[in-house]
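Every protein chain but one is kept in place in this view of the complex.
After this line comes subunit A, so read on.
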């Protein structure tokens, strides 16, 4: 099992794509014409050029992407967390504030994506510099890490100290403002690449996915022959015109719209919103009187009817009246074989043969002779799918014949007429607290309208 954690340098390839996208935004933000207007910001007694406020960042994002403030704050916040923009005040808090707090763009040299992975050597040099500058006054966790590194890469320690001293010397020759800026930039980089203990590690990518094309499957002749075979089969496939398929999605969504609680609410109320579980009680698997929507749904497709335990029971009652209940029983028995335990297949197949297929069987099903012959032959060596053809035949028989007649039957029509349409519940627990009952406009109005129209007609 290969788990490359971040510490070992495993880099999730696709995070790079993500970084590139963020960098595009950053570059656009700094565009001389369309980018943000930056100005000098005062930090204590020093003036830092090319800085912007949190408010500036948010306004620019809102305008550029036509987004609301909340989203701009979120996106801007991510840019700060990933180190593309860093705060000048409170540098340890990588958060975007929607006010006059000053921020600056990180130099590309210190982008996480530029120097990946951050090396131990670089971190050691950084800590050494800080140690010298602050005369040993590092933060606790930095002291610990410093001594750990000192032990681990002891052999290059002379080099580390030498580099640290050299870099400090070079920085002393800079203007104070530039020096402060560089220190801030470097600090921001290390806050992200070596977060303090307990701090949020933005670079936590979880499991590394090997994702190596050739380690899973060798691209040999077998592989290509399979691909060729697949393409040939695919080319021979029947396809349906887009206009027909896409129309199908529109129709489906329209048909199920009133059944979609998130789109149109549900009656009497959505239990998650109102804390009233009446909706669930009214729609348990078996209820004395089902709801109107539920019974309507049985008419949408044969599958909907069969998927609902009550619907299936009603359909069985109807078939019994028509003396064709053995069809549904047979279908259920076949399902049981297909989805049941391996160990019971043989015994179940025998049962099915005895009850439904054998000549003179108590509940003999009427399938065409060709399918019957094939099935009887297959039964001699029973397997999970031996009943498939017969099951399909009976399924489509019910779907094309019995199902449409059931929908026209009195049994169904009475069920529909009796079905409940729950009243929308609008009671409030406390008079001064108003609870929203629905996530969307109330469907009760639509139903009220419909029955009004029916009354008139």
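Heads up, the rule we're going with is that contacts are C-beta pairs under 8 Å (C-beta built on N, C-alpha and C of every residue); 3 or more make two chains touch, one makes a residue touch a chain; residues count from 1.
What we mean here is this: contacts and distances are computed from a predicted model.
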UniProt protein name of the chain not shown, from "Prolactin receptor", "Guanine nucleotide binding protein (G protein), beta 5b", "TBC19 protein" or "Aldehyde dehydrogenase 1 family member A3": "Guanine nucleotide binding protein (G protein), beta 5b"
Of A:178, A:260, A:322 or A:401, the one touching the omitted chain in the full complex: A:260
Selected residue (touches chain absent from view) among A:225, A:377 or A:405: A:225
Residue in contact with the excluded chain [from A:135, A:173 or A:242]: A:242
Option touching the unshown chain, where A:173, A:343 or A:380 are the choices: A:343
Subunit A residues touching the omitted chain (full complex): 1, 3, 14, 17-18, 21-22, 25, 61, 65, 67, 70-71, 74-75, 78, 204, 206-207, 209-213, 216-217, 219-228, 230-232, 234-235, 237, 239-250, 252-257, 259-263, 266, 270-273, 279-280, 283, 302-303, 335, 338-343, 384-385, 388, 392, 395, 399, 436, 439-440
